[in-house]
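One structure below.
All protein chains but one are shown in place.
Moving on, here comes subunit A:
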């Protein structure tokens, strides 16, 4: 009985728990000792392309076996009980796969039947209504816009009331209005008690909509926290300065140099407005001409660059590894 009650408690607290989850493709360490606990929240896994986001989702959705480590979804082990895991989740991959020769309604009813939903027709109607697709439900998905197709996929995923929803790059390729709409739907789901695990490489979206964010790079989690606290890691303000001439370094108390992007220098400091003239003078003294300066609040982009550096991946593109990571073989 003791095990049962502990089991229930952990399910209650964290629907998704991973422990040292690791996956290799040949000599590439795609996911490296990933340990996370995700509650009823919008949890964003953010990082650049090829950082291991999709591989993580594929393991959590039972499509890929981890090499080591484990994960439980709603209390079920992803390796020992994959069927139970699949009953508890929904997974929307990034490909936008809807059957264009079927109507919106037929697309959703098909998934309702595959999930074994009791009354597929009524339930499909409900989710189509929730996602604002009801008035065009009987048109072929062929005429749907990108945003509508994504909403149709969400409808398919929601038709069996999953406890955890996995979304891989849900807004990629959509226009601004469509993105906003998708995120608003995701928020509503979270408010209704669903755990949403979402990957994205759009830092601004993660910042705005995720309750907590994990920053991943080269398969390793660099930081996990709320967007506000993550931004607190670096500083109150960011100063960016564009200069001419070679930057050799300046020494201003309370201001630290972060990195250089071509002719633009990025500094972190606590009080940007006060530091601005000091930085300008120091740069002039060092022989640099200041072309423009600005102060802004840090964004998740800055946090990301702070944590992993601006280095672009220079290793050669290996298509077999890439396909593995994209789950396409």
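Operating definition for what follows: a contact is a pair of C-beta atoms (placed from the backbone, for glycine too) under 8 Å apart; a residue touches a chain by one contact, two chains touch by 3 or more; residues count from 1.
Quick note on the criterion: contacts and distances are computed from a predicted model.
Trainee: I want to check something: the complex is missing a chain, and I'd like its UniProt protein name from "DNA mismatch repair proteins mutS family domain-containing protein", "ABC-2", "A-type ATP synthase subunit C" or "Ribonuclease P protein component 1".
Mentor: The correct option from "DNA mismatch repair proteins mutS family domain-containing protein", "ABC-2", "A-type ATP synthase subunit C" or "Ribonuclease P protein component 1" is "ABC-2", the UniProt name of the unshown chain.
Trainee: Just one of A:29, A:96 or A:252 touches the chain that is missing; which is it?
Mentor: Of the listed residues, the one touching the omitted chain is A:96.
Trainee: Among A:53, A:86 or A:268, choose the residue that contacts the chain missing from this document, as touch is defined above.
Mentor: A:86
Trainee: Give me the subunit A residues in contact with the hidden chain, please.
Mentor: Residues touching the hidden chain, for subunit A, are 58, 61-65, 83, 86-87, 89-97, 99, 101-102, 106, 110-111, 113-116, 120, 323, 327-329.
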